[in-house]
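Submitted below is the structure of interest, expressed as structure tokens.
Missing here is one protein chain; the remaining ones are kept as they sit in the complex.
Order of writing sets the labels: A and B. Residues in every chain begin at 1.
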Amino acid sequence: MTLFKKLLGVGLFLALVLVLVPWLIERSGRWDFYYTLTSVALLSIASAGVWLTFYIGRINIGQGAYALVGGYVSAILVTQAGMNFWLTLPLAGLFCALLSVLIGLPILRLRGVYFAMVTLVLTEVVRLTALALPITNGARGIVNIPLPTELSLFGLTLIPDFGTLANPKLAFYLAAVIMMILSYAVLYRIVHSRLGHLCRSLQQNEELAASIGVNITYLRILAYSISSFFGGIAGASFVNISQSIYPSSFQVVDSVNFMLNCFLGGLGYVFGPMLGTLLLYFGWDLLFTTGKYQLLIYSSLLILLMLVLPNGLLSLRLSRKAKQPAQASPDKQPSGATP
Amino acid sequence: MEQIIANGLYLGAQYALIALGLTLIFSLMNVLNFAHGQMYVLGGFITYTVVAQLGLPFLLGILVSGLLLALMGAGVEKYLFRPVVARSVREESTMLLAAGIAFFLDAVILLLFGEKQRGIPKIVDGVFNWDFRIIMPYDRIVVGLLALAAVAAFILYMRYSRTGRAMRALAQDRTAAQLMGVDVNRYSMFGFALGAMLAGVAGGLLVSITGVNLGMGGPTSIKAFMMIMIGGAGVISGAIAGGFILGMMESVGLTVLAAYGDVTYLIIFASLMVFLAFRPQGLMGKPWG
Partner (left out) sequence: MSKRVFLKSLLAGMITLSLGLSVAQADNEVLKIGFVGVTSGPAAAWGISNQRSMETRAAWINETGGVKIGDKTYNVEIVAFDDQKDPKRAIAGMEKMAQEGIHYVVGPNVDDGAAAVRPVAEKNGIIYFPYAFPKTLYAPPASNAILGMVANYQSGPAIYKYLKDNKSVKKAAFVAANESDPLSQRDGGVEAAKALGLEVVSDNVTYQVDTTDFTPVLLPVIRSQPDLLVLSGVSPANAPQLIRSARELGYTGLISTETAQDAQVLKEGAGELANGFISVGGASTPEIASDMMREFVERYTKKFGEYNDESNTKVYALEYILDTLKANPEAIKDVEAFKKTVDTFEAPNPYMKGEAKLKYVGTTSFGQKRQLAVPLVVNVYQDGEFKTLFVAEVD
């Protein structure tokens, strides 16, 4: 792709999500789509993190844990320290990133399904911790969290007070979409930088990468902490929409869904998780008129999609440009751990 | 103390049976079958239908569960997993397929069998009571023994039958097995059917004790994952060991940590994470059987 085409694509996408979608919603009066699309944007940020761990060859089923931690950090800072939500957002992300360094150091040595299982257990551990700790208010959760307040710098309003806005749904939508765009810009940048190449080398063969002088421990931790940062900010944002958080706000099902989003979109494509989230989440909502057959139709479509496009939705593009080598690792890599 | 061990053994026997099928499928095809728990639930509902609705004997119910699940497993492998595995760039992608099948089975179970908890009458009445040191209802003892018998039969089958040997060869090295003339497709399908059958038999057995409901699928899968991780994924003896260890951990943990109440499971799960972090391949070392 030439630079011009790239810019055009980005421009079109920005126009689509920031102008066209709000306009369409305005015209059609389907206000409920704001929340659905806001969710998609936020969940796809968390999925982007999972995708990045896939990129270093790890199956991550633990993103729900960081989303929950991020949510609690933000909720506690807002309700108990009276902080501005917008300031708690990066703090929630950073807290998750730090936590993930501690957890990642031992567990990132694992591979394949072993790593996957440990992260799955991690989600449950975090849920139970949230139930047991006094600061999280245990089973009763934290409720009545205020809406995001004004953020100003030297008297200049950067972000208005959501409580006084005429249309907070639009505000939440725009905030979420902008965050999503920034996250994917970061992801895109990482993948196409030297760091991205190194990560790919990790995905294919860690021993080889280590033998040519790549600091694999550092690289793995870095990727994992960026991933967890994404999970944290997504969780924190969600909490401020629902204005409440419970230990069950993010659980194993969410962790599994984040992973499925990546598969559905395609592991080889940066924008895969975004598309995967849109389809998995929005698809369920759209099928709601089918009543008791909703789950049956939903799952049948999922299986069918998998049969037609086993490498994810974005592999559609691949078949057009079959000559061009795929971005993903072309050779299969055993999922079982090898010492 | 005797009671705690007895509880742990019973739990372990039932867990081991659940984990076996999962580990078999994983060792043969590198597929982590997210739908394993749903297959277990389906087996339970089939036995329920045969025993409670049609009024037929319990053992026949288990037989029907096993057979139907085996058929389903074979179909799932042949028409779903095989084409996807053949065409996917990264084989982890089968996880999405497995999850899709899990959702699908959940939906089918809800439509066919309803939302209620189901159970069948006790197969044997009475409670074994050894001086209040071990209290164990007879039906639990029977089911525990049946589970152990099924596990033993499976091990013998894998060890001594031609099919079993072929499957073990496949698990060790797919390519080499193929070169040696093992019909990979046929035995993959057979292995998947056997794995699904084990899930069905476990479901059928346990419906007489714990009953069955449509929500048990997901959590059962996750528990089974933990067991095979403790023992070492894809190792048959590992899955059995993992089942018994998790059973004991729960039994002992719940008693010892009862005073701390709410944190019992937190400690069990956290120690599991620590164990896996320091013993990445579980107990049994090599990731194949």
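Couple of notes before you dig in:
By our rule, a residue touches a chain if its C-beta (ideal position, glycine included) is under 8 Å from a C-beta of that chain, and two chains touch if they have at least 3 such contacts.
Nothing here was measured: the structure is a model prediction, and the numbers come from that model.
Within the entire complex, contacts from the absent chain reach the displayed chains A, B.
Touching the chain that is not shown, out of A:T2, A:N144 or A:S211: A:N144 (per the contact rule at the top).
Set against the missing chain, the residues B:A52, B:L71 or B:A270 yield one that touches it, B:A52.
Among B:Q172, B:S237 or B:T255, only B:T255 touches the chain left out of the display.
Even with one chain removed from view, chain B keeps its contact list with that chain: residues 3-4, 7-8, 10-11, 14, 52, 106-107, 110, 114-122, 127, 129, 132, 135, 137, 206, 209-211, 213-216, 218-220, 222-223, 250-251, 254-255, 258-262, 264-265. Counting the whole complex, the residues of chain A in touch with the unshown chain are 5, 9, 12-13, 16, 24, 28, 30-36, 39, 128, 131, 138-141, 143-144, 147, 168, 238, 241-244, 246-249, 253-254, 275, 278-279, 282, 284-286, 288-289, 291-292, 294-295, 314, 316-317, 320.
We take it that only the chains that are shown with their structure count from here on.
With each centre defined as the average position of its C-alpha atoms, the distance from chain A to chain B rounds to 32 Å. Against chain A, in their complex, chain B makes its touches with residues 26, 30, 32, 34, 80, 83-84, 87-93, 95-97, 99-101, 103-104, 106-108, 110-111, 218, 222, 225-226, 229, 233-234, 262-263, 265-266, 269-270, 272-274, 276-278, 280-282, 287-288. Of all residues in chain A, only 54, 59, 106-107, 109-111, 113-114, 116-118, 120-122, 124-125, 128-129, 131-132, 252-253, 256, 259-260, 263-264, 267-268, 292-293, 295-296, 298-300, 302-303, 306-307, 310-312, 315, 326, 328-330, 332-339 touch chain B in the complex they form.
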